[in-house]
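For this depiction, one protein chain was excluded, whereas all remaining protein chains were kept in their positions.
Up next is chain A:
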Amino acid sequence: MPEPETTEAGRTSVGAPIELEGLTKRYPGSDRPAVDNVSMEIGAGETVVFVGPSGCGKSTTLKMINRLIEPTGGRIRIGGEDVTDMDPVKLRRTIGYAIQASGLFPHMTVAQNVALVPKMLRWPSARVRDRVEEMLDLVGLDPGEFRDRYPRQLSGGQQQRVGVARALAADPPVLLMDEPFGAVDPITRDHLQDELIRLQRELHKTIVFVTHDFDEAIKIGDRIAVLREQSHIAQFDTPEAILTNPADDFVSGFVGAGAALKRLNLTRVGEVTITDYPTVGVDDPLDEISARLRSAGTDEVLVLDKQGRPYKWLRRGDIVRAQGSLARAGVLVHDTVTRDATLRDALEAVLTDNTGRVAVTGRRGAYEGVVDVETLMNSVHELLEADRLEARESQAGLEEQRAAQTHAEQEGAHPSDAGGEAQA
């Protein structure tokens, strides 16, 4: 986790930590609070995703952070400063806010939308203009082309990018995103998610992101808070820990089927053991290849082309049948993976190629090694085991914390409100 400090010298401010303490929202005329006593610490520069079924209060909790919904109890601290009683209008100008379907004002151009918050903060107009360009560049839209367009002249994905640009325009340390990608098609959503991850790698904002899509949560979150009704935290942990060791049935229900498969998305090929494999050049003489096969003690060698790229798999029997020419012998390599590919991609490649292994390539597609089914399986087992261990530890920590909290409540708060609230 990055240090919770803002760089004074740099142009951009990095994230500030957020602390929620006993945050509660009670609507008049309802006997159960909509959000009940949420406490959580979000580190500076961390991306935390609130995920839960609809109506669980995740959005309400988010909107209490910028006080779009005034909490009826509890404290909010941002960057160590208590903002619970601060002027909400001033507070919101220091917090980025992006919502579903972009929330762009249709009567304003893209530039006017992005410039809103800097203008409210009375930035000089030249600086506002520069900032708008910079922001559009940042989210991958050409300022010259898009500056003067109206939102309805943009695609859903482009609108959403502008929404993010607007949220980031005044360089807030904290960014709140309320199901921002909920209204776009799956392919665009995937792009936007990648984009957000890239942005966050550059900007290190503190992001609180609300979604009901668990796969989105896994992809984006450094940590995920799985919320059940009244925003009770069912589990607050890394995606790995939640996948491998869901705290209870509610969480595992939410994780859904295929948790182990989803886990494969979180690890890169570069993180598992890449083994060496006997290779030969495509121009090597036949007897040299036979000798290599014999000495390697495997049934197969990988033939590389002149640029050192995996070309085809050659079995012992292929050589016998080849009768002098390798041109038609062996099985062509269909699919390779890079070190940055996920284990899921690798598994996919292994399953489609019938050799039971996939070649890993580096720069310009050059051969670096192979990953085979066994390595894959072993690595996954190790990963899952490690995750489980880690999750169990943090779970124990959470329970300890919860026990201490309950204890404190029984000691302190109980006598005063033993009446109406005791039943809840």
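The rule is simple: a contact is a pair of C-beta atoms (placed from the backbone, for glycine too) under 8 Å apart; a residue touches a chain by one contact, two chains touch by 3 or more; residues count from 1.
Everything that follows uses one rule, which is that contacts and distances are computed from a predicted model.
Student: Just by its UniProt name, which of "ABC transporter permease", "Xanthine dehydrogenase family protein molybdopterin-binding subunit", "ATP synthase subunit a" or "RNA polymerase sigma factor" is the chain not shown in this complex?
Tutor: The chain we cannot see is, by its UniProt record, "ABC transporter permease".
Student: Considering the whole complex, which of A:A101, A:V282, A:A296 or A:V331 touches the chain not shown?
Tutor: Candidates A:A101, A:V282, A:A296 or A:V331; residue touching the omitted chain: A:A101.
Student: Of A:A167, A:V184, A:L199 or A:L376, which residue touches the hidden chain?
Tutor: A:A167
Student: Identify the residue among A:K58, A:R92 or A:K262 that touches the chain left out of the display.
Tutor: Of the listed residues, the one touching the omitted chain is A:R92.
Student: Looking at A:L68, A:I274, A:V331 or A:V373, which residue reaches the missing chain?
Tutor: Touches the omitted chain: A:L68.
Student: When the complex is taken as a whole, what residues of chain A touch the one chain not shown?
Tutor: Here the touching residues of chain A are 63, 66, 68, 89-95, 97, 99-101, 103-109, 116-117, 120, 150-152, 166-167, 176.
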